[in-house]
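Structure first, commentary second.
Complex shown without one protein chain; remaining protein chains in place.
After this line comes chain A, so read on.
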Amino acid sequence: MMAASIREKQTAALKRMLNFNSPLMKNNAAEPVWKVLIYDRFGQDIISPLLAVKELRDMGITLHLLLHSDRDAIPDVPAIYFVMPTEENIDRICQDLRSQLYESYYLNFISAISRSKLEDIASAALGANAVTQITKVFDQYLNFITLEDDMFVLCNQNKELISYHAINKPDITDTDMETIMDTIVDSLFCFLVTLGAVPILRCPRGNAAEMVAVKLDKKLRENLRDARNSLFTSDTMGTGQFSFQRPVLVLLDRNLDLATPLHHTWTYQALVHDVLDFHLNRVTMEESTGPENSPAGARPKKKNKKNYDLTAADRFWQKHKGSPFPEVAESVQQELDTYRAQEDEVKRLKSIMGLEGEDEGAISMLSDNTAKLTSAVSSLPELLEKKRLIDLHTNVATAVLEHIKTRKLDVYFEYEEKLMSKSTLDKSLLDMISDPDAGTPEDKMRLFLIYYITSQQPPSEVDMEQYRKALADAGCNLSPLNYIRQWKAFAKMAAAPANYGGSGAKAMGLFSRVMNTGSQFVMEGVKNLVLKQHNLPVTRILDNLMEMKSNPETDDYRYFDPKMLRGSESSVPRNKNPFQEAIIFVVGGGNYIEYQNLVDYVKGKPGKHVLYGCSELFNASQFLKQLSQLGQK
């Protein structure tokens, strides 16, 4: 077992910060101290997937406010700041100091604050005569967002800055690239500090990932050399496994595998991310509020936005986020049935109680029933919570199903799997593209791009013209294709990125199970596809590096060990033992498909742990947009 997942570690760090940076006492008898939490957008993104308002309340946070919102003075309460050390944030803090908003200030910076900025605050504090009020100043090193137990992304606010588009645009200047790399390295460094481990770095040669690796190696070295101030002291004292087993951090570049992010998927979480608005573990869905129009007719139908949080506490989500969709639909139905049964049980008990109450004789029976009733009442909140979750998943799954049906995503998924595994196609690509019923132009573009990326030799000019025409007729924007053509020509040296493993899916016939009439999930016409385990390129690389397998694909990967005194340029790994823990980081954006694939891979290997991280998390349409931006130039 790993000591603690990255989610637990980050949550613990946050809680410690909210407890004025002193270790937590898990003790509700302790005297409560009330405080105000001030954060900026970055801090908000970090906190919101991890701590709900309820937990903040339990920590004594009475108010949580954005730094740049209009805040009133509360003179007798301490304030905890959790912000990025940016220019405008510092200005705002100084302004707060001057206007004497709070009793005392605990300044926490998400990543390290520079000396000059610290001096800015100091001078403002002197000017406002508030030096004694600033009780603590801390660097928190928490500049990354944890979404799952084993998944993180770097940032959300300024993700355009480090997007795939930004890294790969042709007219990028060296200084821009430098800033991008520094941003990524800073966040990664924060991640490693929170993880409390110095990993061994591996990366392919000659791309953005290598630049990140070099910089990260340098930064780690600098930190380790200064033993007194090192942030990694704890791991030598033994936080469980890390003392003798170091993880490997594999840095990869998105250009390695462009097909996967465009792929249509079939697992629940990835589907939700693909077709719905899924953002920082929260789904936003628009539902129109029925056909009833207000009598005046002046007000339009209000679009109702519904938010659903898919959290770690949601057992159904935890269990099924990686399952193929038909299975999820079935499980939702089952959950619904068990819930109904429980509800009936409670109702039955109530009716029995009513009857028995009139029967004077059966006092013992009554007391027995009282106990039952008590237990039923105490189980009610649990039941309510269950109902909430079931409702949530019913709504989400219905919305997903809607998309699948209208866009025929099952057909796309099956077809793409076949393309990637190079099995025979039962329908020509041209037919798929020109089929007016199946999918949006975007879906067609994705399909064709996958075909183009995975094909061994590019189609002839004549064919190409035909395809272009068909795509244009289908209403596609052709600029992503332009970029992919350039990329393919450029990436000729990557001999076989196309090997996507054995056949992926097989149809289990039409979904034959007759659903009960009340069922919300009429899966008619949607193929019940079952996923077969196969490894995506990212997973294969990870497998090679973790198991120290020799493979031409990964043999020339560079090897960095920040703990070694002198940096070596060799790509020969020093230690030959297989790794137990690994962190995969994709520079240029990741997706839930790869994450799910890794999770499935780890399931087959007991004792191994893999963390997945990416510089940004995009779904296919966002990625396509970036590609088309690149293609327009």
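Here is the rule we use: a residue touches a chain if its C-beta (ideal position, glycine included) is under 8 Å from a C-beta of that chain, and two chains touch if they have at least 3 such contacts; residues count from 1.
By our rule, contacts and distances are computed from a predicted model.
Visitor: I notice the complex is incomplete. Of the names "ER membrane protein complex subunit 10", "Syntaxin-5", "THIF-type NAD/FAD binding fold domain-containing protein" or "Histidine-phosphotransfer domain, HPT domain-containing protein", which is the UniProt protein name for the chain that's not shown?
Guide: Options "ER membrane protein complex subunit 10", "Syntaxin-5", "THIF-type NAD/FAD binding fold domain-containing protein" or "Histidine-phosphotransfer domain, HPT domain-containing protein" considered; the missing chain's recorded name is "Syntaxin-5".
Visitor: For the chain left out of this view, which of A:N89, A:T146, A:S163 or A:T194 touches it?
Guide: A:T194
Visitor: Can you work out which residue in A:R71, A:H320 or A:H609 touches the chain that's missing from view?
Guide: The single option touching the absent chain is A:R71.
Visitor: May I ask which residue of A:E119, A:E178, A:D431 or A:D463 touches the chain that does not appear here?
Guide: Counting the whole complex, the residue in contact with the absent chain is A:E119.
Visitor: Which residue numbers on chain A touch the omitted chain?
Guide: Per the touch rule, chain A residues meeting the hidden chain are 3-4, 8-9, 12-13, 15-17, 21, 23-34, 36, 39, 44-45, 47-49, 51-54, 56-57, 60, 62-66, 71-78, 100, 103-104, 108, 112-113, 115, 118-119, 121-123, 125-126, 129-142, 193-194, 196, 229, 231, 234, 237, 239, 280, 282, 300, 302, 305, 307, 309, 388.
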